[in-house]
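Sharing a structure here in structure tokens format.
A protein chain is absent from this complex, but the other protein chains hold their places.
All chains are identified by letter, namely A, B and C, in their written order; residue positions are counted from 1 within each chain.
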Amino acid sequence: MTTPDQPDATTAPAEESPDHQHGYIHRKDEYLKRLRRIEGQARGLQRMVEDEKYCIDILTQVSAMTKALQAVSLGLLEEHLSHCVVAAARAGGREADEKVREASEAIARLVRS
Amino acid sequence: MTTPDQPDATTAPAEESPDHQHGYIHRKDEYLKRLRRIEGQARGLQRMVEDEKYCIDILTQVSAMTKALQAVSLGLLEEHLSHCVVAAARAGGREADEKVREASEAIARLVRS
Amino acid sequence: MTTPDQPDATTAPAEESPDHQHGYIHRKDEYLKRLRRIEGQARGLQRMVEDEKYCIDILTQVSAMTKALQAVSLGLLEEHLSHCVVAAARAGGREADEKVREASEAIARLVRS
Partner (left out) sequence: MTTPDQPDATTAPAEESPDHQHGYIHRKDEYLKRLRRIEGQARGLQRMVEDEKYCIDILTQVSAMTKALQAVSLGLLEEHLSHCVVAAARAGGREADEKVREASEAIARLVRS
């Protein structure tokens, strides 16, 4: 639930170096737009509960919001694989193993959530 | 994605009648609190993307948010079953079948999302 | 993982009484057929691993099998709601609450698996 602070540039690991960028960054605006829409869905749900709408209609909106979140996850994950994991694989050694393990854990969390 | 308007009191179906209440209503404040927290998570995710945090950390937050949404769904569903579906079962007839079918479709959407 | 033995007729709870039947029973053959097909998918997967097929093709089959299992769950659940839960709601009292709670826990396990 906590968001770790970004390390200083001086102590940054390989993936934070100036010549490396997170995969999603070149589509940052698109992700921000999708997340703002998801935030709007969360507000819409509060209005529905406030107005005492029918449970099933609320559940339909929650499913739509969950699907939107899932699409964000799958998008971020694909970009992570194609940028960070591929870069680590090329660099080789331990870093590659570590990135694959880390990505696999994120996939498991995604599948189970 | 759209939230259908509440029908007029005069045309309201059985479940909107004054002597019936949605199951979640007696815990309305709790649901509003949970949904506000989820809205906060959506804003937190925007900050993470804005600040170009590490993809895996963003994915971890998305999984936490998905789990929180899922818990809201399961809570609403249980209250819907114990209030609306049980009431319809007692009233009997077509209404009971209809409520069970509708709840089953909501469960299927939940399982698949 | 273990399948608890059916209680003796003499100690059977309400839902095992002669005048009550599980919802799925009138479609028993259909469920047996679907489960046999799922068993066949499990054997097909063993052949694929044995023959060292491509991982992604194996994963595609596992997804198909998971979907088939999910459909069985959703079908059983709908019939459980429309038979056992509705019957308990009509009988009223504690039994109704108990059945709703039990069904809700099964739904939660389904959503999380």
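Throughout what follows, contacts are C-beta pairs under 8 Å (C-beta built on N, C-alpha and C of every residue); 3 or more make two chains touch, one makes a residue touch a chain.
The shown structure was predicted, so the numbers you read here are calculated from the model rather than taken from an experiment.
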Residues on chain C facing the left-out chain by the touch rule are 1, 3-4, 6, 15-16, 21-25, 28, 31-32, 35-36, 38-39, 41-67, 69-70, 72-73, 76-77, 79-80, 84, 102-103, 106, 109-110, 113
The missing chain sits against chain A at residues 70, 73-74, 77-78, 81-82, 85-86, 89-90, 92, 96-97, 100-101, 103-104, 107-108, 110-112
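Operating definition for what follows: only the chains that are shown with their structure count from here on.
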Once you find the CA centre of chain A and the CA centre of chain C, what distance in Å lies between them? 33
Residues of chain B that touch two or more other chains sit at 70, 73, 77, 103, 110
